[in-house]
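Of the protein chains in this complex, one is absent; all others appear in place.
Labels for the chains are A and B, by order of writing; each one numbers its residues from 1.
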Amino acid sequence: MTPHRVVYWNIPGHAWMYLPFAILVIVFGYGVYRRYRVWSIGQRRPLGPLRPRLGRLLRHAGLQSRVVKRRMQGYAHVALAVAFGLLFIGTLVVMLNSDFGLPVMQGAFYLWFESFTLDVAGLAGIIALCVFLWRRYGLKPKGLSRQWPDFFVPFSLLVILITGFMLQSLRIYATHDPWGGYSFVGYALASLWGALHLGIPAALVIHRSLWWFHLLLAFSFLAAIPYSKLFHLFTGPLAIFLSEPTRASGLDSPNLETAERLGANFLSDLTVKDLVDLDACTECGRCQDVCPAFASGKPLSPKQLILDLREHAHTRPSEPLQLAIKDETLFACTTCRACQEACPVDIEHVPKIVAMRRFRAMEEGEIPAGLAEAVQGIEERGHPFRGSQASRTTWMDGLGIHEWEPGTPCDTLLWVGCAGAFDPRAQKAARALANLLLSMGEDVQVLGRRESCTGDPARRAGQEYLYQIQAQQNVELLQQVAPRRIVTMCPHCLQQIKNEYRDFGADFEVVHHSEYLSTALITGRISRAAGGKRVTYHDPCYLGRYNGVIDAPREVLAGAGMDLTEMPRHGTDSFCCGAGGGWAFREEGAPRVNRLRAKEAVDTGAEVVATACPFCLNMMSDGVRAEGGAEVQDIAEILWEQVSSTLVKD
Amino acid sequence: MRAIAFVKSILDPEAPPGAIRFDAGKALGDVPQVLGPYEGNALELAVQIAEASQGEFRAVALGGPEQEAGLRKALALGAAQAMRVDVPSGFHDPLDTARQLKAAADALGGADVYLFGRQAGDWDQGVTAGLFAGLAGLPLVPLVQAAEVAGAGLKVRREIAGGYEEGEIAVPCVLSASNGPGTLLRLPKVKDVMLANRKPIELRAGAQSGAGFRVSDLKASVTSRAGRRIEGDLKAQAEGLAQELRRAIPGIGGGA
Partner (left out) sequence: MMRVGALVRGDDQSALEVLSLARALGGDAAETYLILAAPAAQHAAAGAARAVVLEGIADADPAQLLAAAQALIGAAPPDVLLIPDGPLFEAVGAQLAGSIDRPAARDVGSVAIEDGRLQIVKGAFGGKAEVTLDAGEGAVLGVRQGAHQADELPQAAPQVLEFAQPAPLLSGRRAVRDASGEDLGRAKVIVSGGRGLGSAEAYRSLREVANLLGGALGASRAAVDEGWASPSQQVGITGQKVAPEVYLAIGISGASQHLSGMSGSKVVIAVNRDDKAPIFAAADVGVVADWQALWPELRRALAGG
C-alpha cells in the first residue's frame, strides 16, 4: 500500500471550518485595507529602475542578510521564517488534496516532506520561539519591550505548533499509523500516550476538540496579522522594495515655490514609503541599539520614533505630527544613518526626520540655538562658522595654490569646504592635503573667494530653501569651471556635490581625498612610507555609510606605514562622532556622543586616532583629549608627515 | 499700535580685518551687506510690539540699493510696508538723515513707536535716534533692552550703569535699541522669506541737501601690539600663562 494518511481523519463536520475561514478572510482583508488607506494618503514618488530594488528585496527579505547580522536571534528568525513557510506549504498541500482532489498526500513525498520535513520545521520553530522568549524575558535586552503582545505573539505560535504535534501524535496513536515513524516528533509523543494507557475513545475526543482549537487559534492568529507587528511579513518586503536602493541622498528636493506646505507636519506630507515603513517596523530595536543619540541619553530612539508615528497614524491620522514627535527628539538626530543601515526591513528614518525638521525650520522658524546661527551665517556670509575672522584663502597663505579665474581651464579642483577654510583645526588638514597634492606636481586650483557653503548644514537643519539656493549657485559655478575632477576633504561636501546636487543638474567627477590619495599611492605618484605608529581609524558616517568609501582611507594609512587596529564598530557599522545633522554647531549636554566614540578609539590602545572628515577631526579631538588619549589626525596629515619626513631624510 | 523700525544695512561688521579697505572717503570690500546688529534689535522690538498690540509695523531705510538686505528681512518678519529713501550709498550727514527719515515716517502716516538701533556699525554715529527725537519733539528712551506693550503705552527696560531700569512710557516715543534679553532678533520663517522676496520695496526720492557733515578724510586706523606667543604643549602653555599673570598681577595665589 502506498504510504498516505486520511485527510480530516476523525473530523466529521470539517466543512464547517469554512465559516471561520470566511471570517478570517474578511477580518484580514479589512485589516489590510485599513493600513492601505493610511498609506494611500502619502506623497507618491516615481520608482525608477526596478532591478536594484529587486536585488535588494532578494538580499534583505529573501536571504535576510541584515537579520542574520545578529547571530543567535538572526538565525532563530530565519529558522522561524523558513519553518512557517514550510508549514504553510504543507497546509496548502492538504488543501490541494482535499479541496482539489489531487492525490498528493501519498508516497515518498508524503513521507519525506509532509511528515518528516514538517516535523523538523515544527521542531525548529519551537526552538526558535524558545530562543526568542528566553532572550526577551531571560536576557532582557534594552532594545526589546516586554508588553503583553510581545509575549502573546510568540506564545500563541508556540501553542499552535505544540497542539499541531499533539494532534499528529493522537492520530498516530489511535490509528496505529504504520508510517508514523516519519513523523518522528508525533511518533515519540504517541508512545507517551501508550505509556499513559490513554483509552482510544478518549484519544478520539481529545483529538477532535484539539483539532478545532488548533484551527481556530491558527485562524485568529492569521486574522490578527494586519493588526499586529507580525504584519511585517507583508510590509517588511514591501518597505524593502520601496526603499532608496542607492546611496544617494534619500532626501527629496521639493519645489518649494509650489509646495502647499514646506516640510511635513501631517501624514499626508510624508511619502507612501514613509507610511509603509510605519507598518513595517518589527520593533526589533536594532536601530535603537546603534543610535548615537539614544546611546548618549538624548530624547530620541529611532524605533520609538517609528512607533510613535505609527501610533499617530492609527489613532489620529489627520492631526499634526508635532503631537507625536517633540522638537528635542527631532533635532537630536545626527543623521548618521546607523539606524537605516541596521534596520532589517530598510526603514528610512532620516528622510522622515528631515521632512519634519523642514516644517519646523521653514514654516515656524524653529531651529535649535547654535545651529540657527550657523544657518544664518551661511545665508549672510556663505559659511556657517560664525566668528571666524579668516577669509576663504587664509588657510593657504604661502602655499602657492592658484585660485581659479573665470575663463581658464581647470584640471583638478580642490573643493576645500567651509571647515577647511575657516576652522583652525581643519585648516591644518587642508594644508597637509594641499602639500601632498603639490608634491605630486598636481596643478591644483581652488575656488577661493568664489567657493561657498554646499548648504549641507542648512539642509540637515531643515532649511531646505537656503540649501537649494546654495546648491543651485554652486552647481552653476562648477559647471562654469568644468573641472576634470573635483577632490574634497570633506565627506559632507562629497555627499552634496557627488550625490545630492544631482537633483540640481550636477554630474561631476568627485572624489574624496582618501580615494585620490590611495590611488596616488597605488600608481606610485606618492611614495609609500614605513615605520609609522599604531593607529585606529574612525569612519565618518558620510564617507562610509553614505558613500561606501571604507577601504581607501585604510589604504592611505597603510601607505603611510601605519599599523592599523580596528575599533569594535567600524566600516558601515561605525558609530557617529556626534557632529552630523548640525550638531557640529550646537552645544551638546553630557554625556556627549564624541566621548563615547573617543573612548572606543582610546581603548584600542592606538597612539594616533585617524579620521577623514574635518568635523570628525574636531569632535574626536575634543573627545579623545577628554578621555586622556592619543593624538587625532586627518589621514592627509598623517601621510604628509610621513612622506615629508622621508623627503627630509633622503 | 503702529511702529516704524529704521533698519540700516552695513558691511558685515564681523568681516576679517583687512577685508574692508578705505579709499577716497569710501569703505570698499568684497564683504556681504547685512542688517546692523543693533538695527536687528530694533526690528525685533517692532515685531514684538506689533504682535502684542495686534498692530503693525513698517520698515524704513535710507541709502542705496545695498539697503535692501535689512528691508527684506523686515518684510520677512511681517513688516506691512518697506520703504527706502533713495540717496547715494556711503556717508550721509546725520541731521539730514534724521530729517529725511522723519519726512518718510510722516509720509507713512507716522507711528506710535519709532525704533532705531543704538549705533550702526559703519560710521558709528550713534546719534540718529536722538536727532530724530529732538526734531520730532518726542521723548527718547536710550538703550532699550526689552519692551512690552502695557495698556496704551510701553513698559521698557533700559540700560544704566551697572544694571538696568524698568518703567513705563506713554506713546508716541522714540526707542534706541540695544542688545539684551528681550531684543535678540528672531529668525524669519522661510515661507515668509519667500513671500517677502516677492513684495515690493517702495522708493522715496531723497532730498539733496548740501549742508551738514562731509567726509574730508577716511583712513584705516592701526593699533597693534607686538604680541609674544606662549608655545609648547598644554602644560607648558598653562605654566607660561600662569607665570605671565603672576608677573603682571602682583600678589595672586600660589608662590611667586
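One rule holds for everything that comes next: a contact is a pair of C-beta atoms (placed from the backbone, for glycine too) under 8 Å apart; a residue touches a chain by one contact, two chains touch by 3 or more.
Since this is a predicted model, take the numbers as computed values, not measurements.
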| item | value |
| --- | --- |
| Touch with the omitted chain, as defined above, among A:Asp119, A:Asp274, A:Glu379 or A:Asp622 | A:Asp622 |
| Residue among A:Ser388, A:Ser514 or A:Thr604 that touches the chain left out of view | A:Ser388 |
| Touch list for chain A against the chain that is not drawn | 386-390, 394, 424-425, 587, 622, 625 |
| Footprint left on chain B by the chain that the document does not show | 11, 13-14, 16-17, 20, 22, 27, 37-38, 91, 93-96, 98, 118-119, 121-137, 139-143, 145, 156, 158-169, 178-181, 184, 211-221, 223-230, 234-235, 237-242, 244-246, 248-249, 251-256 |
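Here, only the chains that are shown with their structure count from here on.
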| item | value |
| --- | --- |
| Distance between the centres, which are taken as Cα means, of chain B and chain A, whole angstrom | 48 |
| Touch list for chain A against partner chain B, complex | 256-257, 262, 361-365, 367, 372, 375-376, 380-382, 386-391, 394, 449, 463-466 |
| For the chain B and chain A complex, residues of the former touching the latter | 12, 14, 16-17, 19, 30, 32, 34, 186-191, 193-194 |
